[in-house]
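One structure, pasted below without further comment.
Note that this complex is displayed minus one protein chain, with the remaining chains in position.
Note that the chains take the letters A, B and C in the order they are written out, and that residue 1 is the start of every chain.
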């Protein structure tokens, strides 16, 4: 079995030596190790993949890791069994490009997740869910019903054991009620090169400003709008010949690629969050 | 002789037909024509290069163009003789990378301009001016002397017949006294992907925000800080492994390339400004 | 109605004046004009969009254009009514990423074509055709049956009035029998940065060579394998940390974006072919 370990703690001497020693004692072989030190914050980050010839009892393994390593360094850590597929809930609104992109990657085996449902505040994309035979839930959201809608969303997320949420151009603001339950586990795609053009209609704003490059940004959702830890960004060149409609079309290509990359990084446990920034392992 | 004509006016029928007819009647041959219509603003833009076997009297030519074409369409226009080299004043502060880049391009004939002088508020780069045998003027700027300094700058710009100014990482704000004399003829390089990170220390701000891409922007200087018409932008990827110092180093490469591209576009009369945006011809 | 005119001929004086005069006489308004002169080959290229308040008789219009303009300059030209949707036949094999990308763009109205059928030498992707309710034809190809298969393909292309063909990762070589019927109307996506890595398994070859950037290339199919006129290319960075499998995954994203861009350029009549190269209008 293959295990991935994500660690962060205060930077100290001997951490790598200690962790690799533990893996070795348990009969594992390190097949990937990358570490990073944030010198300003004096924090150490590590991602380590190891393979074991036999299947381990994970609870025992975790207990031993705490006693033999983690406590001594006051580590925050997570352990993932690479054989387990995370469960990804998808929220959409009316645009289909990100949704199609995620579903076709899922379909071809590129995206190793289970998709328990697609949820939307509209019914426009129900037909896509049907095409791919995935349960679809319609939860309308208005100013008045927002609070009730969130209760319904939370119930669905709980009932279907969702591990993380992807906002595939879901045009509603997510409140702390849901964010608190899924900290650093809600991935949004914002259709601008953040921090430029926060909020609504960023392509229109970019057009007005006369920029020569537009972008898209995928980030973890926090309570500050479009201000969460950035996972991935990409850009495309534009010129005076492009209308707002052209910006939108170019942007769609950016959005779907950038969102899918971010989702893949999350699913393969290559992201860590610290100080509202991400460490993205290779 | 080769002439370049830049035109803008309200969008109307028959403009191209009328201008190309004029060029033809004067014995010229159109060797390049590109046009653009801003449909929102209903403005027509055109860049036209033509070659003439004989040397024309430009004053006569201009007079005829006004009478036969420009007046009818209420055109704003400029005519450039491609045989004339514009005179480019360079303002610098302490960083040498943009300056070296401009001078080495000038040196190799890539940049067809005359450089009457390099001006700085510091003496750090005097040695570069000496290396390239270009006059260097040191005009210190403090809060108290700013007004006097600007008078000296204006005198130099006038005495040396400067056509346009390049701020090659000149770290001072240019006031309207100078901008008014050189409208859309002062080119700045800002070390961020505008409109993100306006103002001082953009790389530090980008680092704090945890962006995955940094940029540089060259624009014409207007009275609003870092808000003038954008000529050129470019970006580079960064990651958590890069320190602010790495951002600065990557940024230097962006800055010099982006600034030089913008200068070349300006010098070859491929830029037009409208509504605080640029039309950049190919 | 909006008409698009594509023209090429030997470079001569007065062409633009003559064509814009014709459009004007017929009551049209030029809404886009771009031209290019290949100075080496001395060939003139032009793309002109015009709008007419009334619907024209296109046959009459074409006849007049021949008599009043085209003959005098010995032009090759094509006229397109932008209201007509071209009919796009799709050939696939076993990979679904390019197919899904084309179909989702078609679905959202981004790609203004009709898709009469999807054809494959395998049945793997029949389910995708079913998802999108598009006729699917299975024509197996072996060395022995290749000639018969081509006859069947040609019959389908004729029966369904196909205007152009998109090879969306169709892994078979197209022979001159089909190319001759669809000159510069078969668009292929090759999974390398041509002319590097022509032929089979380009990602494996790129991996072996240790390149730091991989690419994808969309081109019109000619009889020389992977040597036809290039329409569009794009690249992505790779490193020693990427396996061949990673190259393949990164490449899929390139392939689908590059192919879709090329198809859109073709559909909007922005491509012209000359000397085995393309002119791509903005």
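By definition in this document, a residue touches a chain if its C-beta (ideal position, glycine included) is under 8 Å from a C-beta of that chain, and two chains touch if they have at least 3 such contacts.
What you see is a predicted model, and the numbers here were worked out from it, not measured in a lab.
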item: Touching the absent chain when the full complex is considered, from B:96, B:121, B:153 or B:222; value: B:96
item: Listed residues C:4, C:18, C:50 or C:233, member touching the removed chain; value: C:233
item: Of A:2, A:35 or A:241, the residue in touch with the unshown chain; value: A:35
item: Touching residue (missing chain; options A:20, A:243 or A:268); value: A:20
item: Interface with the undisplayed chain - residues on chain A; value: 13-14, 16-17, 20-21, 24, 29-35, 37, 237, 282
item: Where the unshown chain meets chain B, residue by residue; value: 95-97, 100-101, 104-105, 107-108, 110, 131-132, 239, 241, 249, 252-253, 257, 260, 282
item: Interface residues of chain C (partner: the chain not displayed); value: 36, 38-39, 193-197, 209-213, 215, 229-235, 239-241, 243, 275-280
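The rule we apply is simple: only the chains that are shown with their structure count from here on.
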item: Mean-CA-position distance for chain B and chain A (Å); value: 42
item: Residues of chain A whose C-beta touches two or more other chains; value: 239, 241
